[in-house]
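Yeah, one chain of the complex is gone here, protein chain that is, but the others are all in their spots.
Every chain is named by a letter (A and B) in the order it is written, and numbering of its residues begins at 1.
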Amino acid sequence: MTPKNTEEPVGVGGPGTAAGTDTLPASNRDDAQGMNVVARSQGQLVARRFFRHRGALVGMILFGFVLLLATTSIGWGLIPGWWDKSPTATGPLINGGRPTLGVWPEFLGGGGVAWGEHPFGQDDIGRDYFAVVMRGTQVSLLVAFLVGVVATAVGTVIGACAGFFRGWTEAVLMRITDVTITIPTLVFAALVATIAGRQGIVFLGIFLGLVTWTQTARLVRGEVLSLREKEFVEAARSVGTSAMRIIFKHILPNVIGVVIVSVTLAIAAAVLLETGLSFLGFGVQPPDTSLGRLITDYRTAMMTRAWLFYWPGIFIIAIALSVNFIGDGLRDAFDPRQNRVRN
Amino acid sequence: MLTFIARRLFVSLWVFLAASLVMFVLAVNVRDPLSEARQLPDGQREAAIAALTERMNLDEPVFVRYFMWLANALTGDLGVNRQGQSVNALLAERFPATVQLLTAATVLAIIIGITVGVLSALRQYSGLDHTVTFVAFVCFSLPVFWVGTLLKQYVAIDLNDWLRDPALAPMVILLISVVIGLACSSLLLGDRRTRLTVFGTTTVGMALLLWALSATRWFADPGLGIIVIALTAVAGAVAFTTLVSGLDFKSPTMRAALAAAAVGIICSFALGPVLADPSLLTLLLLIVVTVGVCFGLGWYIGGELFRRSAITAAILTGLFTGAVIFTDRLLQAFAAYSAHSRIRGRPISTIGPSTPNFDGTFWELRLDSFGHLVLPTMALMLVSLAVYTRYTRASMLEVMNQDYVRTARAKGLNERAVVTRHVLRNGMIPVTTLVAFDIGTLIGGAVITERVFGWKAMGLFLTEAIEQGDPMPMMAFFLVAGGAIVLFNMIADIAYAFLDPRIRLS
């Protein structure tokens, strides 16, 4: 345990045992820590637990890498990137468009580590496939972020109101949720996306968010339902605190964990939803492209030029997997009940 | 309980109606159905537009059209599509394949997912648990269409090629054996030595078995034979008895289970002619008879003291023996099926839900649909499998920390009873709600999977309709899919209430 200096000790029992706290002055506490945990702010505790979660840490690094690669390589809008080829420019096919990226070092009998002219190869009309995949990643990430944020915002508001006000409000909001759930998400999304897709990817993201909020709403409602029975909320109510104040001051800060976790899970789900829709032809429309569209476009080329099929898939998995792991780490971090028994 | 179901039905009905309205408004606005007609040359344009307008009631307001659809739908008429074909007929043609796929994926995902989740929770923080967790995360993150394409291109082709000359390379034998050995040893609790012993024996045993199967070219003409069937049935009897009431060879429970296995084996001989080419109805009847006979066996052999456990163990063993016999018959039919002129040695199919114009015995037909279902089902169920595994595990772990589990231990119950009667029973309650959540995801996944594997089923029915802005097929799809979701939600609610008395009585 890292010795902290100025904070107050709080009693936190270890698993399976009850442990007290000591009264030693701070300066003497270094070795006499024992089971006591020095009080940290909620944020510090969460961060500490998060970074202990190996999967989350790896997910974080992987996601950061993909994000960095996608945003800096081909640039964004007018901002230029470090990669000199554009996703739209065609060029002569070199070596049948085979990827030049090498990852096996020579001393292991591979072709050597190399980046090359076209690391991910070229597509059938000679575009640099690395640039194309980066463009697809950008679009897929943007859409997924939008979906995640919109879905979480809508879901949180609906869930919180339903959980807090109960009665008619709850009945109406939960029936709205039920109605939304009754239409299969992919079908709902396909219809909405066909209508909104023509307006561009930003609209697509927002509209997809408007059909995928139900999970978050249910989660938040459940959390709020249990919170509103807690003593501190009752106490606030008994002294006449207004409903709005209770929601914003007492309840929302406590559901923030659930909300943050559900943002990550919504983003992971959104990546798969968008790519699935694009695969069916209902998502991102040309001239824009996304990882899902790339897979549809080159599905038939799979036996002859497999790289055209692999690269977008690998990026989809990398994004979804890393975000899922981050979400899992966050859930563990926010929910100390799931703390692992150390043995 | 009845009022609960009635109230639930009433609410579901209104929710379903509201959803159908939302769906209808979206369906008629998704695309202009006249866009193609508008591009026709001047002469034909007006007539085409008029015809379409007439057929699709485009001149009416949306709400009027909705109520017209609703009125017709209530009488069982789902309207006509843009080309004027009856949607009812199209639906009837496309529906069965999708149901098959969804059922297979749902059932497998539930059974495998829950089993793996429970094992993972019981062995928390073991190598098994970590592996399961990681694999589940990977499954969560796999795009269905990508996996489907991969399965189709590699697994199907390679497996078919391999089945032509089914010999296992030594490396493959070693790899499979080591994986199975690791899995078996990680299921055990115990010190390092017992686990190493188990790992060693399972790996070696498995390797020898695989080598023998490969050397005798068993994979080309598989089958179990009566000895293997008998051994498996007895092993099943012992396993189910252990699960139900603990391992005790002298207990009436064990005797009942063994008796059930014996009856099953005798029946497999006696029913030889019936089983040569049975109908589905015969099989269902056999299942019912099996349950009845096993119930009687358990009742009689169990006596007053062991009645419950004996009946449970006997029925489970009986059904298991039946399943083994079923598998044997399927395997026996494999060689003939594979050699069939329409199959030509490529039993794992990648296109469509069944081989067109294929006819054979019951077993060959089952093999045919199995060969077509296996890859799409695998692709489709990955996500659900991961969800069930994770959710079951979390639920089990939560229950294991409850005070009443400690009480159960304090009573002196053995670990098996603690797990089955207290942990499992309570841990499954939240999992029931997952079935309702999951069906919506599966339906979406099925649309994509069917596209990957070129099935002319509900998925294509929907996507074509959206592409053409054709509302009636979309609404038909919604009726089926939304109906399934509402139904599953209701089943989940009722199951929840059934499992949790706190809900039941309030």
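By our rule, a contact is a pair of C-beta atoms (placed from the backbone, for glycine too) under 8 Å apart; a residue touches a chain by one contact, two chains touch by 3 or more.
Everything below uses one rule, namely that contacts and distances are computed from a predicted model.
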item: Name under which UniProt lists the unshown chain, selected from "NADH-quinone oxidoreductase subunit D", "1,2-phenylacetyl-CoA epoxidase subunit A", "Glycerol operon regulatory protein" or "ATP-binding cassette domain-containing protein"; value: "ATP-binding cassette domain-containing protein"
item: Residue among B:L305, B:A335 or B:I351 that touches the chain left out of view; value: B:L305
item: Contact footprint on subunit B, counting only the chain that is left out; value: 304-305, 308, 402-404, 406-414, 417, 421-422, 425-426, 429, 499-502, 505
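Please note the rule applied: only the chains that are shown with their structure count from here on.
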item: Inter-chain centre distance, subunit A versus subunit B - centres from mean C-alpha coordinates, in Å; value: 29
item: Subunit B-facing residues of subunit A, complex; value: 55, 175, 178-188, 190-192, 194-195, 215, 268, 272, 275-276, 279-282, 292, 295-296, 299, 302-303, 309, 313, 316-317, 320-321, 324-325, 328, 338, 340-341, 343
item: Footprint of subunit A on subunit B - complex, ascending; value: 11, 14-16, 18-19, 22-23, 26-27, 29-31, 125, 134, 137-138, 140-146, 149, 153, 397, 437, 440-441, 443-445, 447-448, 451, 462-463, 466-467, 474, 477-478, 481-482, 485-486, 489
